[in-house]
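Have a look at this one before I ask anything.
Apart from one protein chain that is not included, each protein chain of the complex appears where it belongs.
And then subunit A:
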Amino acid sequence: MHSAVQRANTAATIAAILLATICAAASFLDAFNSPSLQAHVQVVKINRFRRQLDGNDEVKMTLKMSMDLTSLFTWNTKQVFVFLAAEYETDTNSLNQVSLWDHIVQEKERASFQVKVPTKYPLIDQGTNLRGKKVGLVLHWHIMPISGRMIQGKMPLSNFSLPDSYTTRS
């Protein structure tokens, strides 16, 4: 503490330690946030159900979704990444998860919405197992904080069944 430079060094070190402490405290308080979100999804129609040239099944559909993600946001939230996954079971894999649609929500005010969109990404199977398959739709979210660790969660939504035969020939 003898010279001004030493005092500046001490002040900077203590300030950095305290900064880490308040960021850790902000992240720690996030764990007490119990979100209660609502979501509903419905398959409007299957646009295309075909077998691709390389042998895999492919489905494109239109979804109607409404969700309210405002309870996921805290003061320590930077953005929420939400995606809808189709889950089903096949002979070779006990669980297949394919992402159909995703969205990044950066503000709490825009966290509640309804959309009717075609799927961003087609449902492509590893094989030809999708005819007549019962598929469950699960909403996943990743809460990305400003400081701290990422929080994940999911919520199963409705199920639907694919038609027994291809709608268009490949």
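Note that in this section a contact is a pair of C-beta atoms (placed from the backbone, for glycine too) under 8 Å apart; a residue touches a chain by one contact, two chains touch by 3 or more; residues count from 1.
Rule of thumb we're sticking to: contacts and distances are computed from a predicted model.
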Considering the UniProt annotation of the chain absent from this complex, which name among "Response regulatory domain-containing protein", "Exocyst subunit Exo70 family protein", "Signal peptidase complex subunit 1" or "AP complex subunit sigma" applies? "Signal peptidase complex subunit 1"
For subunit A, which residues reach the chain that was dropped from this view? 1-4, 7-8, 10-11, 14-15, 18-19, 21-22, 25-26, 29, 74-76, 146-147
